[in-house]
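For this view, one protein chain was removed and the others were kept in their places.
Here is subunit A:
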């Protein structure tokens, strides 16, 4: 599983941080997404897919 984020689309809602805290964080200065782990283990798949579904700005892509 590979995760791709689009910082330009991100609106800093924080949904991904709640859904998958081991994979996503937010920059302190502007709240924009920080990818902690671009290749998360399969055990986190449902969390990561949930984060992508929750993202209001469609800024998270999960590649198999």
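In this section, contacts are C-beta pairs under 8 Å (C-beta built on N, C-alpha and C of every residue); 3 or more make two chains touch, one makes a residue touch a chain; residues count from 1.
In this text, contacts and distances are computed from a predicted model.
Set against the options "Multitransmembrane protein", "Putative thiamine transport system substrate-binding protein", "ABC transporter permease" or "Cytochrome P450", the UniProt name belonging to the omitted chain is "Cytochrome P450".
Listed residues A:13, A:36 or A:62: the one in touch with the omitted chain is A:13. Although one chain is hidden here, its contacts on subunit A can still be listed: residues 11-15, 17-18, 25-32, 50, 53-54, 56-58.
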